[in-house]
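Some notes on the structure that comes next.
Left out: one protein chain. Kept in place: all the others.
Chain IDs A, B, C, D, E, F, G, H, I, J and K follow the sequence of writing; residue 1 opens each chain.
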Amino acid sequence: MSDHHTYKKVEVVGSSPTSSDEAIKNAIAECGKSIKNMDWFEVIETRGHIHNGQIGHFQVTLKIGFRIENS
Amino acid sequence: MSDHHTYKKVEVVGSSPTSSDEAIKNAIAECGKSIKNMDWFEVIETRGHIHNGQIGHFQVTLKIGFRIENS
Amino acid sequence: MSDHHTYKKVEVVGSSPTSSDEAIKNAIAECGKSIKNMDWFEVIETRGHIHNGQIGHFQVTLKIGFRIENS
Amino acid sequence: MSDHHTYKKVEVVGSSPTSSDEAIKNAIAECGKSIKNMDWFEVIETRGHIHNGQIGHFQVTLKIGFRIENS
Amino acid sequence: MSDHHTYKKVEVVGSSPTSSDEAIKNAIAECGKSIKNMDWFEVIETRGHIHNGQIGHFQVTLKIGFRIENS
Amino acid sequence: MSDHHTYKKVEVVGSSPTSSDEAIKNAIAECGKSIKNMDWFEVIETRGHIHNGQIGHFQVTLKIGFRIENS
Amino acid sequence: MSDHHTYKKVEVVGSSPTSSDEAIKNAIAECGKSIKNMDWFEVIETRGHIHNGQIGHFQVTLKIGFRIENS
Amino acid sequence: MSDHHTYKKVEVVGSSPTSSDEAIKNAIAECGKSIKNMDWFEVIETRGHIHNGQIGHFQVTLKIGFRIENS
Amino acid sequence: MSDHHTYKKVEVVGSSPTSSDEAIKNAIAECGKSIKNMDWFEVIETRGHIHNGQIGHFQVTLKIGFRIENS
Amino acid sequence: MSDHHTYKKVEVVGSSPTSSDEAIKNAIAECGKSIKNMDWFEVIETRGHIHNGQIGHFQVTLKIGFRIENS
Amino acid sequence: MSDHHTYKKVEVVGSSPTSSDEAIKNAIAECGKSIKNMDWFEVIETRGHIHNGQIGHFQVTLKIGFRIENS
Partner (left out) sequence: MSDHHTYKKVEVVGSSPTSSDEAIKNAIAECGKSIKNMDWFEVIETRGHIHNGQIGHFQVTLKIGFRIENS
């Protein structure tokens, strides 16, 4: 058995009309459909669209780290 | 008709005793009183005041982008 | 009486299974047990653990500023 | 006569379907309609929209510095 | 129908012997062979090789954002 | 009465042949002619012109924060 | 034959109980199992776990650049 | 005797109604009451309060490095 | 039992005449004399002194994170 | 024969009334008069002068890397 | 006559026991002994040595820009 692991990070943008935390959760839920072993996330940027003078969507860029299978 | 638009960004600080998302909304609502065509926002910094050992106000610095009229 | 104050900043990481704002509050509450005169906080980084495809904990790194006693 | 001047910077986003340099020129031309004494610009960020697999618009964020009238 | 989308970003380096804008276009054209729904790009870094005292290639690092299919 | 305020920041460049602190003061004095409720400043960059081998002017870029009237 | 190439970067985290250089090598070895034409790496961050008062693992975040096949 | 030393850094904010350099000196004087072996400082940020259109206090954030006793 | 922990970070500079990794280890060993529950470290900066044209000491600035007792 | 090379970087500012790419070329051409073995360049900043409401000169700061002779 | 100039930047550290502005002036004076056509400076970092609990020297890192002769 190896004494170390290797991880990969992907950069995604989650969005939500409700809140910035919800945007993070949406991004993680979407990535969970295709990525196994998700381990941590890092918020890179928070921004959003304004529609008719109100927040249309929060848009949160995050990196998601996951262990490479069998590493 | 022009094939491009020009946008301007203003930097504002919204505050809220409730939450960081609310601070963003308050800033956008305040700016909407004088700015038309608001299009997006970017969070630059999140900080706040502590009062009697608890958060007094969340203070979120954001940039708000809007299209310059007739551009 | 002096015409100026001196402040110190400590860097802490608060966590919460619920929300990023709650992670900030938890860090401030914990620091309040040993630090007097807490004055402001600055969010440095937001990240978190993912457990079974969902957010286990939000982890928010912040700096807390407080006035040095008698300064 | 004063021995110094004061300048202000505004942050704008110019766009162009043609080139990144053209996006800068478009932003300066638009600002020149309302700002006198423009003196310099600084490019902050270059990005753009992709439409049907091709660049729709270059979008260049720049700061434009100008001398405050009578300063 | 969902009320939000999720996007992914990939980081690529385009090159061109002609111009920095051309290097961006080449990178987008190459990515378009395998990525659908490309939406925007962000320039991260511009550099290049010098050959015999002249620019051999402009090399532009950019991030390309695209919507995750069915998100 | 509202439980929060909104602030705006403007970016200016003050100059002075004498000192960097004086350049800050000059910028604030100039802005005070048209801006009410100025609350704080942040130094962004310090630079200057050199004339005949000596400092011609210190040039300090700063952001000035002020409360939006009635916010 | 094309007069330019396109490269892609992936962000990975290698780890090693021995040294930071070894963590880089482990990450490259792991990526080499699935990526051809690896060309360069860039160290983004060095950190690690502490176990019983000693370094458990060095963890080095790096970006690995590789030429896109046939580009 | 060890062939190396270990240093610690603390982050403080000094203030002064007079000048930015004086704010640095005030912070160092205050820290010198409780810290021995202070060795160097690094300026992190310069800002200040504006009171009645004039600088109320310069506020300089600095890190102070000192050798850990017996290290 | 609480559902969250709070961590504190301290910034230290380790040194070593031998290697940059050794400088990290020396800093952690020194901090372990007074800090319990050390959990992770982050490298902030690597530099060093040059003596007679050769490296006298590697100097590595790192942040060490540890759980606050009973948090 | 040595198994490694050493490179030096110089920081220069090229200018051009025509385009930002031309400003890069002008800087490289000028440096080529005195530097041999130029190998690569990195763009650090793009800015420019505005004259009569139009771009007077693009000014591009770049670093030029070259191999030290006989290294 | 050429329609453009090329500039070079050198990075220097000036010091002064008196003030941070004086450290800048000392650096410029020293460079003026060997560099002609000095045009501007940019402050990169301000730090200093502490001696017996007081500032021994302010140390200011700056870049000095000058026009390349005949460019």
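The rule is short, and it goes like this: a contact is a pair of C-beta atoms (placed from the backbone, for glycine too) under 8 Å apart; a residue touches a chain by one contact, two chains touch by 3 or more.
Remember, it's a predicted structure, so these values are computed and weren't measured experimentally.
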| item | value |
| --- | --- |
| Interface partners of the hidden chain - shown chains only, full complex considered | G, I, J, K |
| Chain not shown: contacting residue from K:12, K:38 or K:55 | K:12 |
| Positions on chain I where the hidden chain makes contact | 19-20, 45-50, 53-55, 58 |
| Residues in chain K touching the chain absent from view | 10-17, 23, 26-27, 30-31, 57, 61 |
| Residue ranges of chain J at the interface with the undisplayed chain | 3-11, 63, 65, 68, 71 |
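Rule of thumb we're sticking to: only the chains that are shown with their structure count from here on.
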| item | value |
| --- | --- |
| Centroid comparison with chain A (C-alpha atoms), farthest chain | K |
| Distance from chain G to chain D - Cα centre to Cα centre, in angstrom | 38 |
| Multi-chain contact residues (two or more partners), chain K | 20 |
| Complete list of chain pairs which touch one another | A-B, A-C, A-E, A-G, B-C, B-D, B-F, C-H, C-I, D-E, D-F, D-J, E-G, E-J, F-H, F-K, G-I, H-I, H-K, J-K |
